[in-house]
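Complex shown without one protein chain; remaining protein chains in place.
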Amino acid sequence: MHILPIKIYYEDTDAQGVVYYANYLKFFERARTEFLREIGYKQKELMEKGAIFVVREVSVEFKKPASLDQQIEVHTQIIKAGKVSFDFNQEALTKEGNLLCGGVIKCGCLALKDFKPKALPSKLYQGMKSLL
Amino acid sequence: MHILPIKIYYEDTDAQGVVYYANYLKFFERARTEFLREIGYKQKELMEKGAIFVVREVSVEFKKPASLDQQIEVHTQIIKAGKVSFDFNQEALTKEGNLLCGGVIKCGCLALKDFKPKALPSKLYQGMKSLL
Amino acid sequence: MHILPIKIYYEDTDAQGVVYYANYLKFFERARTEFLREIGYKQKELMEKGAIFVVREVSVEFKKPASLDQQIEVHTQIIKAGKVSFDFNQEALTKEGNLLCGGVIKCGCLALKDFKPKALPSKLYQGMKSLL
Partner (left out) sequence: MHILPIKIYYEDTDAQGVVYYANYLKFFERARTEFLREIGYKQKELMEKGAIFVVREVSVEFKKPASLDQQIEVHTQIIKAGKVSFDFNQEALTKEGNLLCGGVIKCGCLALKDFKPKALPSKLYQGMKSLL
């Protein structure tokens, strides 16, 4: 499982005093980017090869809010790796391990030129498979 | 059904050239705010009375991307109104009516002071009920 | 002078309860986009022709904060139109005309392919000139 530590800044919060709900999806995307980097892929290199990853579906429950200056963690686990799509289980937790929010993020690979489904580079596909 | 027109600006897009996925949740939140305003409630007034709305769960599918300068619409429909929680069906569509993304957003009412569940103001609850 | 009304949503605010300072620059950019649209240019069309506008310099004073649900206005006035650069005076004000923040935003035109300075399309240059 991949773990990304994240610190909460003013930009992440809203007038309720806690993290704005959509921003957890930013944190999840940062974590997926780092997860891919760790298995050898940079989003930018993929884009230069004409492939982009997109989110096809999110299903997330929000349990507790994180607040300013809090140090949290995003846990990322790949749970499905197909030829053109792949799914993650992602959770944001406090340092003490309390669940803030979490759920399933379904992603797909598209061709940058026409946004049509495109097979994952095979080494990336193998890398994901090996982590299932 | 409530309809909110939204224009796509640079701030909404990312390096893929289209709207960043988490930003649709911002658009949905703007639309829920306007929906509430239309049935007589301002988020700020509610907050001053000690009640806040939070998102408890999102379940959204992303079908097609919106891009810079595009004019889109967010359609918002209330599908459940309980004493402390209420659910919306929300969709982002092109002006021509093509689905960009959509799903169910489950919300709850909390007390601002302790983030514990709190009954909706009864007029708001009645207002929501009447729109089911 | 171009006037763009803007409503403040949760996404615009932070844990101080007011609009996060960097977000006024988003509002200013929305207003410049609408200003350009009014004199006949869409940022996306320009980009498709290989030209992009970038901000070269900002100099902004923050006087008073805007808060949730507030309706504000962004006033935009072109104050210099050169061959490859152009400057705006932009202000955010309350509906009653009280200054929230404002200053000078200096922009430039670049070629998308290499980010090198590029002459403005001449009709756009003329359009800006006529509004000085």
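A few remarks follow.
We just call them A, B and C in the order they show up, numbering each chain from 1.
We adopt the following convention: a contact is a pair of C-beta atoms (placed from the backbone, for glycine too) under 8 Å apart; a residue touches a chain by one contact, two chains touch by 3 or more.
Since the model is a prediction, treat every value here as computed from it, not as a measurement.
Within the full complex, the chain left out of the display is in contact with A, B, C. Of the listed positions B:L4, B:L25, B:A51 or B:L68, the one in contact with the omitted chain in the full complex is B:L68. Although one chain is not shown, part of chain C still touches it, namely residues 15-16, 21-23, 25-26, 29, 47, 52, 54-62, 64-65, 112, 115.
In the full complex, the hidden chain is touched by chain A at residues 7, 9-11, 26, 29-30, 33, 42-45, 47, 67-69.
By the touch definition given at the top, chain B reaches the unshown chain through residues 10-11, 13-18, 20, 22, 67-68.
The criterion applied here is as follows: only the chains that are shown with their structure count from here on.
When chain centres are defined as mean Cα coordinates, C lies farthest from chain B. Counting the residue numbers used at the interface between chain B and chain C, over half appear in both copies, so the two copies meet with largely the same residues.
In whole angstrom, the spacing between the mean C-alpha positions of chain A and chain C is 32. Centre to centre, using the average C-alpha position, chain A and chain B are separated by 23 Å.
Centroids built from CA atoms put chain C at 27 Å from chain B.
Residues of chain A in contact with at least two other chains: 15-16, 22.
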